[in-house]
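As you look at this complex, bear in mind that one protein chain is not there, while each of the others sits in place.
The chains carry the letters A and B, assigned in the order they are written, with residues numbered from 1 in each.
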Amino acid sequence: MGDITVGLNCPACGGAITIAEGESVVNCQYCGSTLYAEGDKGVQTIAFKNKLDERTAIGAAQAWWGKGFKARDLKRTGAVTECYPIYIPFWDIRTRVAGWVCGYEERTRSDSKGNTKTERIYKEEMVLMDLAYSEIACDPGDLGLRSLRNFSGESTFEDLDMIPTFESTTSRDDADAHARSDAIARGRSSAHVPHITFENLHALVKRTSMIYYPIWVVRYTYQDRMYLLTVDGVTGQVLSGRAPGDPLFQSLAVTAGTSIGGLAAAGGVLFTINTGSEFGIAGVILGFIILGATYVFFRHGSEIIQGDFADRKKGPDMRQLGNIGKMIGGAYR
Amino acid sequence: MKIIQVKCPNCGQAIYQKTKDEMFLCQNCGTIHYRDDKGPHRVPFEVAPPNPNSGGQRFYMPFWRLRCDFHIRSRDVQGGLLHKLATTLRGGDNGGNLYIFVPAAELDTTTFRRLAVALTTSPPQYPVRQDFGGIERVPTAIGQDEAIEMADFVAVTLEAEKPGTLQYLDYELKVLEAKLIYLPMVSTPSGPWLAI
Partner (left out) sequence: MAQVNCPRCAAPIELDSGNKFAKCSYCGSMIFFDRTGAGFYYAIPFKLSQNDAVGTFRRWAGGSTKAKDLDRLASITSVKKKYFPVYLFRRDVNGREEVYVKPAGSTILPGLHQLKVPGGDLKIFDGNFDTNGAELVKPDIEMTHYLDNLPGKGKEQALVYFPIWTIDYTFNGASYQVVVDASSSEVFATSFPTRSSAAYLLVAVAGFFAFLVLGFVATVYLVPALILMALTVVAVFFISLTVARRL
């Protein structure tokens, strides 16, 4: 294997020195010389203390079984087969994004006579903020984890030897690049400028460190099938998981979706016919969106998924629905 | 990995400092340098003497002063037709030479913006010195390359803060020279203030 170890001593006085991973400047504690570490320095690493035990982790899992549209008998028939903690590495990258986003917003108003006017509101927005970005530093496999939700915890390395630790296997520079593009994107959206005519945004990486985060893996069975969920070892919340769905909820969803969606579409068409206003189309679109969202649940609701899984099926997001709701609200005012 | 003792590239004297500041100040010849994996690099710097009348705890804060060539090719501003005379830009409203100050210490975003805009719009006048007179330095957290990246932000800020709403700006910004400027500061409840 060759000589792979290097003892670290002060080149001036020979005293043994202690240098934290990721640091490049250290002052010798014996002779006071300022020293510089050249080459591969690693990254500053912290580990959060695990706050849960097996009982609380299983308790969180069982509470989760009872929530949402999961199989109704899951709480009764689901059986935990295994529950253990692991440490998972996450890149924790702090960035600063600075810049300007300029453009305009268009607002449409209609007066009592039904005349509509579109108004342009010009905007210049400064973006200057510090952001935290995290991403898993190993392959998440089927754990359904991609980023951290919680950045605070008691730091300790005590448990790191006791609890199996997933090793970091991704590149720091890749993570830094992702953090930068995330910062630019979040900076842009924080400016709230719908039509951008000029943009100048810069992102600086201020600090990159690695957090070893305690995660409890709970495996359970339901009708011969093996499911898995993860519980945050600091906050005790279920982070991700798969659970069996229930055909009853699937059919209730599609029943509600077709009836409400169909009637909304009918209402929209009738509104347009009676008033001549094109805002009735919003009702038709809303109807289709309700139908689409409930269809996705009807088709794929046999498995309920929480977390960042690759095969997660998503319906239309709430913001889209909100915008359409606003349009309809404007039309009826 | 290799641990080396930091020595002044100018006079060869070993550096002894208490803080983990990567801007190494030589006690012997008074030069500043930093290191990377390619070796030591001298950093040109200036120190402004503190105002003897300023009270409170004084310290030196590092700033990157970037002499820039800023040229506006075209712009589009909505409203505010009465442009304030561009006092910061020598050479008219469409650009010219200017000094952009980028705070180099670890600062929160509000202080960063306040100091960058205040110093760039009215650059401080002071007799140039090279010694710190025993006053402590705040470690430098933003390197020269990062400062150049931020200069772009400060330049656009100057344009955006003029009356009217900026809609479009096409410009060229060239950094001609970078210097580390140490300005004396006092800490106040509302953050650090200049004590020149």
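What we mean here is this: a contact is a pair of C-beta atoms (placed from the backbone, for glycine too) under 8 Å apart; a residue touches a chain by one contact, two chains touch by 3 or more.
Not measured: the values here are computed from a predicted model.
Colleague: Just name the one of A:53, A:106, A:142 or A:158 that touches the chain not displayed here.
Modeller: If we include the chain that is not displayed, A:142 is the one touching it.
Colleague: For chain A, which residues touch the unseen chain?
Modeller: 1-9, 16-19, 21, 40-42, 81-82, 86, 88-89, 136, 138-143, 164-174, 217, 219, 221, 224-228, 242, 244, 247-248, 250-252, 254-255, 257-259, 261-263, 265-267, 269-270, 287, 291, 294-295, 298-303, 311, 313
Quick note on the criterion: only the chains that are shown with their structure count from here on.
Colleague: Can you list the chain A residues touching chain B in their complex?
Modeller: Touch list, chain A to chain B: 6, 8-12, 17, 19, 23-27, 32-41, 96, 98-100, 102-104, 122-124, 126, 128-130, 197-198, 200, 202, 204, 206.
Colleague: Once bound in the complex, which stretches of chain B touch chain A?
Modeller: Residues in contact with chain A: 1-6, 14-18, 20-22, 24, 35, 37, 76, 78-79, 108-109, 112-113, 141-142, 146, 149-150, 152-153, 156-157, 160, 165-169.
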